[in-house]
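See structure below.
What follows is an incomplete set of chains from the complex, kept in their original frame.
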Amino acid sequence: MDVKPLGDRLLVEVLDAEEKSKGGIVLPDTAKEKPQQGKVLAVGSGKYVDGKLLPLDVKKGDVVLYGKYSGTELKMDDRQLLMLKEEDVLAIIVK
Amino acid sequence: MDVKPLGDRLLVEVLDAEEKSKGGIVLPDTAKEKPQQGKVLAVGSGKYVDGKLLPLDVKKGDVVLYGKYSGTELKMDDRQLLMLKEEDVLAIIVK
Amino acid sequence: MDVKPLGDRLLVEVLDAEEKSKGGIVLPDTAKEKPQQGKVLAVGSGKYVDGKLLPLDVKKGDVVLYGKYSGTELKMDDRQLLMLKEEDVLAIIVK
């Protein structure tokens, strides 16, 4: 079974604290809007810019930073998933 | 009798819990905005992008995920139906 | 005497409950936003899409579904009429 995000949406798997500490980025408790990390499982067909369909900047397999209150949660086989729009993605973590 | 959605709208039949558990996706009780699943019965003529009419990405027969508070409910011959806009659709479930 | 809707507007005659039950669609009492049915009496000259005037998708004679709180009511010779914008129309009922 597969989930195919629509348009400018993407499906990420939420990364837990342990995995995040390995990555070296610590999010402060006092942060106004704490970003989270997730691994991209699937991306939509793209976004329309001035009438042309462009692929998303985010690819399957990327680890992304996104705002804490972004997206729609879902759960599949005990994995914590999230549907995001690309505009909710702050940055890609490159290791 | 038939219902023909207008423009970027689609008509879905709401899938109940049993059908959903077969699909493997469980939506957590604590989710901020719980997505629902539905089967697409009909789609509109399409959306305008920069002056061109493009067909919707969602087709008749697709099973789609959508936000809980999206759309307008209606009932026909005891089936629970919903009129959605394509932008309310988060993803297509491919089995 | 005639009423000619402007632009993307249309004039519908509200269909009462009896006429609707014949149509097979029952709108649940618990629906968040109950759609209504109406028969299109007249449509405007069209909508502008990227600078071009396109005719509306709805035609005179169509039976349409629309949201309960849409439009502006008026009464003519004891008939209940409603001025809608095409974007208020959810779907066309084809029998």
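Letters A, B and C mark the chains as written, and numbering starts fresh at 1 in each.
What we mean here is this: contacts are C-beta pairs under 8 Å (C-beta built on N, C-alpha and C of every residue); 3 or more make two chains touch, one makes a residue touch a chain.
Model, not experiment: these values are computed from the prediction.
The full homomeric assembly consists of 7 copies of the same chain, 3 of which are present in the displayed coordinates.
FYI, only the chains that are shown with their structure count from here on.
Viewed as a network of touching protein chains, the structure reduces to a simple linear path. The rotation that brings the Cα trace of chain A onto that of chain B spans 50°, given to the nearest 5. A separation of 41 Å divides the Cα centre of chain A from that of chain C.
For the pair chain B and chain C, the distance between C-alpha centroids works out to 23 Å.
Within chain A, contacts with two or more other chains are made by no residue at all. Residues 23-28, 31-35, 49-52, 57-58, 65, 67, 86, 89-95 of chain C touch chain B in their complex. Those residues of chain A that touch chain B in the shared complex are 1-7, 9, 11, 45, 48, 50-51, 69, 72-77, 83.
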